[in-house]
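Pasting a structure here, questions to come.
Only a single protein chain was left out; the remaining protein chains are all shown in position.
Up next, subunit A:
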Amino acid sequence: MSTIQLNGAARPLLTGTTLSALVTEVTGRELLPTGQPIDGGRLGVAVARNSGIVPRSQWSRTLLEIHDEIEIVTAVQGG
């Protein structure tokens, strides 16, 4: 089965899935092609693919590939 690694865990990969679709699936927020949430709020999330940051403006144009290592990070409590 085709999989990707998402935040360290294996996840099935459906052909043609964009990074934008994955972020929506994980966060529950619909996104504009710019990567901004449709609800007008701020997403507060960054994505790295195979150790390189993918700017939100490129999420909708980025197709996931088999064995991709994706990290989705956000702000948590910290000094």
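Throughout what follows, a residue touches a chain if its C-beta (ideal position, glycine included) is under 8 Å from a C-beta of that chain, and two chains touch if they have at least 3 such contacts; residues count from 1.
Everything below uses one rule, namely that contacts and distances are computed from a predicted model.
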{"item": "Protein name as given in UniProt for the chain not displayed, \"Quinol:cytochrome c oxidoreductase quinone-binding subunit 1\", \"ABC transporter permease\", \"Thiazole synthase\" or \"Chemotaxis protein CheA\"", "value": "\"Thiazole synthase\""}
{"item": "Subunit A residues that touch the omitted chain in the full complex", "value": "6-9, 26-28, 41-48, 51, 53, 55-56, 71-79"}
